[in-house]
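All protein chains but one are shown at their positions in the complex.
The first chain written gets the first letter, and so on, giving A, B and C; residue counts start at 1 in each chain.
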Amino acid sequence: MPKTAERMPITKNRLIKNGVYELSFHMPHWAYDARPGQFVHIRIADSCQPLLRRPFSIAGTDAATGEVSVIYRVVGQGTSYLTQLKAGDFIDCLGPLGRPFDLECERPLLVGGGMGLAPLLFLARVLCPRPAEILMGGRTKEELFWTDRFATVCENIHITTDDGSLGQRGVTADVLPALLAAKQFDRIYTCGPHAMMQKVAQSARQLAISCQVSLEEPMACGLGACLSCTCEGQDGKRRKVCTDGPVFWSWEVVL
Amino acid sequence: MPKTAERMPITKNRLIKNGVYELSFHMPHWAYDARPGQFVHIRIADSCQPLLRRPFSIAGTDAATGEVSVIYRVVGQGTSYLTQLKAGDFIDCLGPLGRPFDLECERPLLVGGGMGLAPLLFLARVLCPRPAEILMGGRTKEELFWTDRFATVCENIHITTDDGSLGQRGVTADVLPALLAAKQFDRIYTCGPHAMMQKVAQSARQLAISCQVSLEEPMACGLGACLSCTCEGQDGKRRKVCTDGPVFWSWEVVL
Amino acid sequence: MSRLQVEIAGIQMKTPVMAASGTFGFGLEYGELVDLNQVGAIVVKGTTLKPKPGNAGRRIAETPAGMLNAIGLENPGVDELVAQILPRLAPYDVPVIVNISGNTAEEYGQLASRLDVPGIAALEVNISCPNVKQGGLAFGTQCDSAAAVVSEVKRHSRLPVIVKLSPNVTDIVAVAQAVEAAGADAISLINTLLGMAINIQSRRPVLGNIMGGLSGPAVKPVAVRMVWQVARAVRVPVIGMGGIVTAEDAVEFFLAGARAVAIGTANFVNPRATVQVAEGLENYLASQGLTHISQLVGQVILE
Partner (left out) sequence: MSRLQVEIAGIQMKTPVMAASGTFGFGLEYGELVDLNQVGAIVVKGTTLKPKPGNAGRRIAETPAGMLNAIGLENPGVDELVAQILPRLAPYDVPVIVNISGNTAEEYGQLASRLDVPGIAALEVNISCPNVKQGGLAFGTQCDSAAAVVSEVKRHSRLPVIVKLSPNVTDIVAVAQAVEAAGADAISLINTLLGMAINIQSRRPVLGNIMGGLSGPAVKPVAVRMVWQVARAVRVPVIGMGGIVTAEDAVEFFLAGARAVAIGTANFVNPRATVQVAEGLENYLASQGLTHISQLVGQVILE
């Protein structure tokens, strides 16, 4: 799975909902090679404004069409610029980067929130036909446009919203203990807000369920060279989120 | 004629020939107010890359449609970016700026080369129906796509090209003496390469014909505030090209 | 906009957003585009005893997110300023601050005496211009010469004296403390960073003067850092500048400890920048539930 940095033709870049876009580009090699949990590092502009690349998790691949997709939320300058690209434009991507999720499990539970659901979507597709379930949390119903996408790849979808507009009112942590007690999961995957992942990892540890977390840190190189993105390891040694991660076993890192 | 800086809708931005574009935008006030010799100062990007505005002479106005036009050659980053704009996009323009040409004459000769022909085009239109003639020089025939445009507004078009592919082989200075001897011009206007304007001004002085030159200097503010653009005056005092010019009497400045 | 009203070293300003010297002319040039009465203060172009023609050759160059300038203090001299220009600014209700430059400490003193006239709210002592041979930058990089200039100006003026520091130094805090000790009523920073660009076709420096001063967004991180360092180390008010384009940029400077800010290069891009940044500050304060800009000053949280 060699890394490449190339200009790739965009096949789609469209608004899904409330400032969240789906961007696809044509890159057959990656569509075949990339694994859930990996990310691409996208150059936004030819000029130096913005200067650095932006990392986005791979949200899906289509080996038939050779497409690779990411789902991004507009949060600042880089992501705003991205929205201006159209099908047919070219985009400079570096990837596929990072350590993917470990897939050795039988009965996985996915727990995600916000844009953390993007890598979990790709993961859920690849875990099929294993009976994966997903617990997703959001502020309101609007944030959980993801349900349709997960419906086809997960056996069960559990939902919490802060305002109760969809699923149970509250946060994922409120629902998790009951869910873990009810079913015999042998793996938890989590990606989303830091506080959420902390709680998930804690519950997993208590029940001795193996758990993987996917972390985010600002990145410059994405290649393990610049040490912008390191996080603390449980062993006191630092880990690079871009190459040792972004996916870690929950016991590897200090959350 | 108060100056304004506003976002204006682009009505046209198209390639004329070999890296030369015509850009028009809707600004009825300017279409009515602007005078030949004046320029607009265009902000290229919302970001700071490129940072500064770019000055372009007004090449024409259309009071009926409210359009103002500039003709620009792609030479660097700013002008490259400009080509990406389309009708319907908005553009931030500051103008109309600078001292216009003096129009008090009966029998004017215009001498231009390169993009210096842009302000002369607007000038020729406004001088109509006075019997204006134009002498234009270029490297090759391809550079002189201007002839069609001047045909409707000038009585006579004289042409030189370095390679003889159109008009007389040589430069404008080769033709000028004979032209000035043959006809009784009472005014010369010149805009183009520095060496050309120097020679034109010299010929004008010898024959005591009043002459106006239009200068170019790198500009930051365009408003007479930053002193980026000053040139030397004949009286030893410096002149601001953006506000004292860009049009000067040839005896005002050291060429 | 009472949220924004401030007093800096006795200068009353409607907003804490000033126009930086050399980038706003004498203000009048911007009169058609900005309501000058809404600008916090206008710092006019650097003024010298005698008229100065400035540097020959190209004077500006664009650089990534910035620009180099080597104007070389072209100005009509203090006499013309006093006789011709200040009277034209008199009708406006805006503090006018005169930025002064000399070749010797004595010249600074003479300028200060000559500027003891009505219509001037303060002097800004430029000991940091990188574009002139004598004086300028040289004063600003040595603590003792910087202090000597300031004492001389103070001795000859009853006006508040703002001292404008050069960023081209190893220890900005030491220079700031030296000018404070010498009597500066306020400190402004940063002036431009010394830079250079070369045209690779002609192989000549782009600027006639070879080197020039770098300004614009590119320098903002250096400016914020120096404002923060200085504001913690002196008691006099600090006026921050360097790369401010938006109200958000300005907020960074206030949090770092500036009591006012100035807009330089951004005036060229957006002639209404001074007023629009003030409007943006007003909105930011409202959004944060703050009633006065002073509630931001120095409020960066360091744990």
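Heads up, the rule we're going with is that a residue touches a chain if its C-beta (ideal position, glycine included) is under 8 Å from a C-beta of that chain, and two chains touch if they have at least 3 such contacts.
Owing to the predicted nature of the structure, the values given are computational and were not obtained by experimental measurement.
Contact with the chain that does not appear here is found for just one residue of C:22, C:205, C:237 or C:271, C:205.
Within the full complex, the residue among A:19, A:164 or A:218 touching the omitted chain is A:218.
Think of the hidden chain as still there; on chain A it touches residues 2-5, 43, 48-53, 94, 218-230, 238, 243. Residue-level contact of chain B with the missing chain is found at 48-49.
For chain C, the residues touching the absent chain in the complete assembly are 63-66, 68, 141, 168-171, 193-198, 200, 202-205, 210-211, 214, 216-222, 224-225, 228, 243, 248, 251-252, 255-256, 284, 299-302.
FYI, only the chains that are shown with their structure count from here on.
Ranked by C-beta contact pairs, the top interface belongs to chains B-C. The mean-CA centres of chain B and chain C are about 36 angstrom from one another, to the nearest whole unit.
The mean-CA centres of chain A and chain B are about 55 angstrom from one another, to the nearest whole unit. Counting partners per residue, chain C has 64-65 as the residues that reach two or more other chains. In chain A, the residues touching two or more other chains are 48-49.
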